[in-house]
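Rest of the complex left out; these chains stay put.
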Amino acid sequence: MQRDLRGDEALNFLLVGDLVGVAVFAASGASAAIGKRLDLFGVAFVGFVAALGGGILRDLVIGAVPPLAFADWRYAITAVLASIAVFRLHPHLTRLRRTVLVLDAAGLGLFTVTGTLKALTTGVPPVGACLVGMLTAIGGGLARDLLTAEIPVVLQRDIYAIVALGGAILVTILHGIGFVSALPMTGAAVLMTGLRLLALRRRWSAPVALP
Amino acid sequence: MQRDLRGDEALNFLLVGDLVGVAVFAASGASAAIGKRLDLFGVAFVGFVAALGGGILRDLVIGAVPPLAFADWRYAITAVLASIAVFRLHPHLTRLRRTVLVLDAAGLGLFTVTGTLKALTTGVPPVGACLVGMLTAIGGGLARDLLTAEIPVVLQRDIYAIVALGGAILVTILHGIGFVSALPMTGAAVLMTGLRLLALRRRWSAPVALP
């Protein structure tokens, strides 16, 4: 497959953004698993899936096998260590609830950017790349909620996936006009994080159908 | 991979059948999501998954990456527009319940034919192609029910997947003897649709194990 030259700088950005996002989403998965009284393994597993499920889905869809989660040990280790840390420390974490929400918003921004860029640089067309980027960001949370037998939070009344979709569209446009260096991509991630935090503070929510 | 020459006509048939099936299954997913009080995004997402989940699974299994749902924007747009239409119109749709059941039966027939043909034309052996065809037809419904935290309807007392499996076997036989033009394939889809509707009317159901 021919690789877009512009993709190289983007790929560097992918690694750093991905690993930070992995730790944050693993923490969110581990917290959910602890709430369901799962054992240490269950906590690490749900943390792993929450952190890496979106990326595994992304890599399967774009044909990048084995997915990074299996090809690069740093991903799995980061997810498992973050989950174990939450398992050990969680009685002290209730105060940190706001921190977790901020980190989760940061993960949302980072995963959307890296997922969309990776899809575009492997030749997925624009509409598909936006979907892949959004799925990268929300896929882990979906899998986390399925494993803990909940209707996925991301599908209920909340501005979360919409931010991911909007961010993916922005990244696709930036990529289309050649702005794929670290600066505009970081900007996009920060913008999404800010929007998500604003949505939380203002309690914005998407409409529900009339009864 | 060497492509069967007979596959070309079949592939044309795939596109039309697929898009009609996508709209129908998206409507079924959107209806289920509205029943669970999901927001507009949740409704569009469950509609997307119900419409395209089976095809995404099919394409991953046969190695056609990125799956059509991401490679061809018409699929995603069709699914999302159908979902939004249901979201807007659903208070008027209760009268249309019978129409939805008929359309769903049509989708069942179409997806089984297109899924089985696509697997056969990419070299999957007969038994595997029947399974892939059946999964293409029922996969979206399975994913829809998982996302809305229900035991999948298709696994409960109902003649649905059996029709898909029987249809996939028929398509595999037709393909084996070289009858892959639009006429026999449309015939197979119509036959399955008819069987499904007959099963609904007569309340046929598969046996349950003794208690």
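Of note:
Labels for the chains are A and B, by order of writing; each one numbers its residues from 1.
Definition applied: contacts are C-beta pairs under 8 Å (C-beta built on N, C-alpha and C of every residue); 3 or more make two chains touch, one makes a residue touch a chain.
None of these values were measured; they are calculated from a predicted model.
Sequence-identical chains in the complete complex of this entry number 3, based on the file rather than the 2 shown.
Everything that follows uses one rule, which is that only the chains that are shown with their structure count from here on.
Separating the centre of chain A from that of chain B, both taken as means of CA atoms, is a distance of 29 Å.
Of all the residues in chain B, the ones that touch chain A in their complex are 33-34, 36-43, 45-46, 56, 60, 63, 65-67, 69-73, 76-77, 87, 90-91, 146-149. Of all residues in chain A, only 60-63, 119, 124-129, 131-132, 142, 146, 149-152, 154-158, 161-162, 205-210 touch chain B in the complex they form.
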